[in-house]
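Excluded from the complex is one protein chain; the other protein chains are retained at their positions.
And now, subunit A:
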Amino acid sequence: MTSHTTLFAPLLIASVAFFCFSLYRRLALVRLGQPEDRFDHPGRRLQEMLRYAFAQLRVVQRPFGLNHFVIFWSFMILALANAEFLVNGVIPQASLAALPEGVHHLLLLAFDFVSIFALVAVCFSLARRLFFKPDYLDSRYVKARSLEGFLILLFIALLMVAYFGMHGALLAMGEDPGAAPFMPVSRFTASLLAPFGNQLPGVAELFWWIHALVLCAFICLLPRSKHMHIITAIPNCYFGSLEQPNTQPRERFEKGETFGVGQVDGFTWKDLFDGFSCTECGRCQDACPANNTGKPLNPRQIVHAIKMNLMENADDLAAGKKPHLPLIGAEGEGTNTEDAIWSCTTCGACMEVCPVLIEQMPKIVKMRRHLVETEARFPEELLNLFENMEQRSNPWGIAPSERTKWHGPMDVQRFEAGQTEYLLYVGCAGSFDSRTKHVTVALATVLNAAGISWGILGKDEKCCGDSLRRLGNEYLFDKMAKENAALFTERGVKKVIVLCPHCLNTLKNDYRQYGLDLEVVHHSELIESLLEAGRIKLHDGAKELGKVAYHDPCYLGRHNKVYDAPRAVVAAATGKAPAEMERNRDNSFCCGAGGGRMWMEEHQGDRVNHHRVDETLKQSPDTVCVACPYCMTMFEDGLKDRGKPEVRVRDIAEIVAEGLRPKA
């Protein structure tokens, strides 16, 4: 088959040149992004890449992901076969047949098997797209590109068919009989093709050309389609965020700086690279509480819009001009609506499911920063929140002198370094919210029962600033974080107990950026360790709570990976493991109040808490156990709205406090 060299060589060179050109064009766009160091810790990064790109850990978390796993690994193995095919097409002497016979035969065996696996997997994929397509595969702008999905699947199928056709024909011609035993599928096609007799060389030639042309077409299409992920997904996993949780970076508040991202080149190169790594699988869309409840936010669309905006504005940006398509505020494919940006609860579900470690949520917060800090434009109900935070360091604007009112006549000590072991950082909800104040009292009771040495900051305590940071008001957050860091340092605080996962996350993770390395523990973790150490003696008072269902708060679970402690505590107090909701642990569904949504109206779609409450009621619990003040509010409201006020909502501390007393 030396005859096709003269035709094939220029075709291949042209395809490869086109591939390189297209790829360069796109990746050059990524370089318009801001610098960000994602080159540190090569060892850990390599591990992440092996786990998520090669072992496809996230992909296979959904059953159909197995199909992708098969296609991916077929692709990896067949890359060798295809490389040989391409090189051999230009330089006929270069062939894997030059390898020792045993190795060559083993490879042929692998190629044969892998090709049939790939063919079957591709047929499954086609069938899925045609007959049982999940809702989340489509989004507003993705339907139009379904054709692309079909085309790629067709290409892969054709490659496999051509592979078997070509090798079958060659085997039928009696070439390389020694290899025949190692090519069972090709042998089968040989038997099908045998009737062609002396036309077999022509048949082989035909399949060779099908294979060659499809391969070239594939090479050309790749960097211009969403299937570019074949090239970018692996490095994207390498460059994924090593921060756990993925919190927001600090900003510098100096004149001449820009605040947040209002123009696409304000994103970092990694943000832009994410756009080219997205395969549009739709899993983030499926996990997103905003999207699930009819809000205008779709995390996939955010990533897609950034990519389209970048491509649309490429010429403007290259010429140093203002982009003609705005990143925020317009309608259409390459822009984000403000409503979408404000719909995010920062629950992190999108990032938790993304198979290639795309970071959707931080991009949303960056755009919020632009709206709040540069434009001073945000939903009007946030104005009060921002002013209250700035003036009185709590969301409600209550006088700071009231911070100690929660404990009433209870004897509560002030924190004194050296004399008190733990600071109980009560938090705004624990201090001011009438329902959560009961939780604080319950926790104080439990801590006293366990003989823990703890104290509070009292009137000097300030808000941690979580909502401000998630809402993009980094300027105020920065101010509050600095104040808190100074306060904690001055008071010699080292170990902190919190009863709110938002305080937990902010004190433990965000404040590290301010040089504060605290040992922060959520009360569920502390109570678990106290139970384990036998320091809390439980009676059976909590058994009156009946069937208890546990809801994972996003900022305790997904963001801080505390899943087992609260469950263990509930089990210890009630004598029974809590009932699990359909979506639990890392797959838990947000209550709707994170990301500052607690302080905003929910004008669009259904209420997120209604969805979660409905899911909870399927377990027919007597009590819902929460571990976060926001979840508490959302569940109590949701249960009332759903006509189920008899279902109790209890914080984990309250359940343990009930357990301290004997059954009535």
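The rule is short, and it goes like this: contacts are C-beta pairs under 8 Å (C-beta built on N, C-alpha and C of every residue); 3 or more make two chains touch, one makes a residue touch a chain; residues count from 1.
One rule holds for everything that comes next: contacts and distances are computed from a predicted model.
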Which of the following names does UniProt give to the chain that is not shown: "Sugar ABC transporter permease", "Fumarate reductase iron-sulfur subunit", "Acyl-CoA dehydrogenase" or "Electron transfer flavoprotein subunit beta/FixA family protein"? "Electron transfer flavoprotein subunit beta/FixA family protein"
Considering the whole complex, which of A:69, A:150 or A:475 touches the chain not shown? A:475
Using the touch definition from the top, which of A:28, A:127, A:383 or A:577 touches the missing chain? A:383
From the list A:339, A:375 or A:622, which touches the chain that is not on show? A:375
Looking at A:47, A:191, A:244 or A:401, which makes contact with the chain not pictured? A:401
Residue ranges of subunit A at the interface with the undisplayed chain: 253-255, 259, 372-376, 378, 380, 383, 386, 391-392, 397-401, 475
